[in-house]
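Note that this complex is displayed minus one protein chain, with the remaining chains in position.
Naming follows writing order (A, B and C), and every chain is counted from residue 1.
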């Protein structure tokens, strides 16, 4: 909603980490309800689009869904009722609900706080927070290669298909798959070295380089960090008292 | 085989971050003691991107399909660089696709990282013996073993971390189901990794194994 | 000979979200005919070629080989596609293994497979490279290895996407002579108009997914106004020497 009001990705990342850990420590219904409220406020304020949120939620949601569906039948002693041979149990049901709510809230919080920030910017912030340069260098190069490698891989698979590669993997195609992957690795490796050369030729890692992005916190950044930390503290208190 | 946010108790999630942080610090130290630590960065970045692209390769396992993980391959080809590479890969998967999680990134780093390191050691030993058959077997073991090791870690951590304890029967069923469900993936991954490493040994031996 | 080997029957292709679209593409290819496909980047040349193989299903229209419509998505060895980047097409450790790939998928094995591979290697003149690792070949050798990998499937038509790109002059010359000696029908997409002029008697000019001109190569490539309108230049060998004012002859 107000992306231009914030400039300092570092503070936002710190706030996100602290609050996400607070979320994952909550158990009591009151605290979980408060967590949902905070998540809702974050969504309203930062405005990630709801359909987009659901689309992103699909893949990781499946893993959680499996667990959430299993727990009420497999965990706990207090049987609430039976569905066929399965007993629905209170403790399992509570655990499942807790997990589902925490998962959705952290996921949504992440989308709201950093979903709009370009990934390279996140790594600049992590670098500024003290992550070793080797890791951020590696990350920037990785980002550089992802699109490339995906395109190359899909073109190679088209070429294989045109030369009659059967769809079946188990039908002896594992060797072709491995070979295609190895060919992809070879050509990508040659390219990654050229890219790295090109970066060094343009002064990558040269002494005297200006910092890539100076982070200057605005008052709004501090206010956001304060709000996130306060929200986390409040949740922990509610969780203890309830 | 990524544990999402919200499942594990916060203590376990924090321990995971500490363990992975320590492992990354150790790796960076090992890498920086080399004559030219930057030389391996392009390869590590490229393999992290391949690790990403591997999710495009679907292996049919009726009634569904799985995709390649390649953590064993990363270990074999990258050695110590595999640890920071996996950490970066997990962070990217979490922020770009919501796959895995933020609070559980540390735990997931251990689940994939330890098997990768094991896969680094294994083919390297086999390489010294020289026999092509032994090397292929080692490649298969690196690929398949990394999956099975990761499944074992995943299951252990998940069961230890559930907020409510399962009864013993359910626990046994869950472990068995997960293990059996991952057998085809382990087999597929072993075959593919053996083929990849075999290809690289023939064509570009210096790429096949990390130094 | 006017037997129509391949017929493109008002082919249209809309890609969801993609900007490149084919609109009502229609032409016939006679047995052994060689056609140049010319047009600016993004005109749809590569897309047309993928659609002709059936790997990209058309939104409307059809591709007919020997009068029979090509079922999209299936394996159609009758039409072989040479990719613009050789590396997209090479995925085996050695040249011989790579060439064998397509033949094996056609069901060949044992001595028959070896014979087919040998024949393809000899036709492209790279028999001596058979056991060399693919990734140590030069650009020109890679292009030939790709070509052998397609010829081994005995296609009746070749689609060549920028065959001379990234080749040096010697390799380009060699490739031109090789292609000139082959009996297959060809569709050659290229910015290398001199190559088109040497190999093709007919040229199809496309722009923004539509056929703008289809006719004799020299007529189209030599039409400065038509070419300029579609971002092309008349090849040097067709430019009349203005200081003497004479018209060119080939």
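One rule holds for everything that comes next: a contact is a pair of C-beta atoms (placed from the backbone, for glycine too) under 8 Å apart; a residue touches a chain by one contact, two chains touch by 3 or more.
Every value quoted in this text rests on a predicted model; they were computed, and no experiment measured them.
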Notebook entry, point to check: Of the chains you can see, which ones touch the chain that is left out?
Noted result: A, C
Item checked: Residue of A:32, A:106 or A:195 in touch with the missing chain, whole complex considered -> A:195
Checklist line | Among C:76, C:124, C:156 or C:171, residue touching the chain not depicted | finding: C:171
Notebook entry, point to check: Please identify, in ascending order, the residues of chain C that touch the omitted chain?
Noted result: 40-42, 138-140, 165-173, 191, 194, 231-233, 235-237, 241, 243-244, 246, 248-249
Check: Which residues does chain A use to touch the chain missing from this display?
Finding: 118, 120, 140-141, 144, 147-148, 191, 194-195, 197-204, 206, 208-212, 214
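What we mean here is this: only the chains that are shown with their structure count from here on.
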Note to self: Just the chain pair, please, that has the highest number of C-beta contacts.
What the structure shows: A-B
Check: Measuring from the mean C-alpha position of chain B to the mean C-alpha position of chain C, what distance in angstrom results?
Finding: 42
Checklist line | Cα-centroid distance, chain A relative to chain B, in whole angstrom | finding: 18
Margin query: Could you pull out the residues of chain C that touch at least 2 other chains?
Written below: 93, 134-135
Check: chain A: which residues touch two or more other chains?
Finding: 179, 182-183, 186
